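Just one protein chain is left out here, and the rest sit where they should.
Now for chain A:
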Amino acid sequence: MFGGFDNSYSPMWHNGPKPGAFYNFPATSTSSPKDEKQRDSQPITTGSSVIAFKYDTGVVISADTLISYGKLLRYRNVDRVFKVNDHTIIGVGGEYADFQFIKKYIDQKVTEDYCYDDNLQLKPKSLFNWLTRVLYNKRCRFAPLWIDIVIGGLQDGVPFLGHVDHRGRAYEDAAIATGYGKHLALPLIREKIENQTETLNAERAVELSKSCMEVLFYRDCQSYPQYKIATCDGQGARVDGPINVAQNWEQALNV
């Protein structure tokens, strides 16, 4: 059943049975593929990259407004970054239907916090950990929610940024990007936050976000020249946009 590991990475253990494949001797297989639930597990309507990073007093997440259907630019004005509450923002890529499914429960949590009226609100770390558990649970049931979600915000006044994928793999970092953003935008962001000569304030962070979205639009064929930027700092959380990419095709002559 779990013998079908792909070969794209080197095996962790050599000269032994694969995990879970120990008793599957030929012709005495304990489980046939027909016993398993057959599920098509691939994203259909997808969002592309999300880019996010911390600046001195907060966090910024940005993503374009496109949802693709394969290579078709299917929905061109859909939000992929959201304000959850005053100190939590999220950005999402991957299967959008799966995200809408999970967003319903996040909204429910926010409403619940409001109804309790005790000045306690969902903090980014709590949402991050909760998503980790939900997505891991779904992957264990072989029915993954195929989303790449970035959670940002202020955790007791300190900037927080984390990423969870469809398997429940989670990590925190000062700069996070998904999809093509990982290849194209992350090096630009890391350059700015690691070799900093001047502190990265809110204004510079938004500028950096904008230049990353411009680069992404030029090179990612499934991107769109319209995007939104969510920021969260001491002044609260907000989503700005839609912003249009300041396109400059003059430089195309030099490429």
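Everything that follows uses one rule, which is that a residue touches a chain if its C-beta (ideal position, glycine included) is under 8 Å from a C-beta of that chain, and two chains touch if they have at least 3 such contacts; residues count from 1.
The rule is simple: contacts and distances are computed from a predicted model.
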Considering the UniProt annotation of the chain absent from this complex, which name among "Eukaryotic translation initiation factor 3 subunit B", "UTP4 small subunit processome component", "HORMA domain-containing protein" or "Proteasome subunit beta type-1" applies?
-> "Proteasome subunit beta type-1"
Residue among A:58, A:94 or A:144 touching the omitted chain | A:144
In the full complex, which of A:54, A:83, A:163 or A:228 touches the chain missing from this view?
-> A:163
Contacting the left-out chain in the complete assembly, out of A:86, A:173 or A:214 | A:173
In the complete complex, which positions of chain A touch the hidden chain?
-> 1-2, 4-6, 8-10, 12-14, 19-20, 22, 33-34, 38-39, 41-42, 132, 136, 139-140, 142, 144, 163, 167-173, 182-183
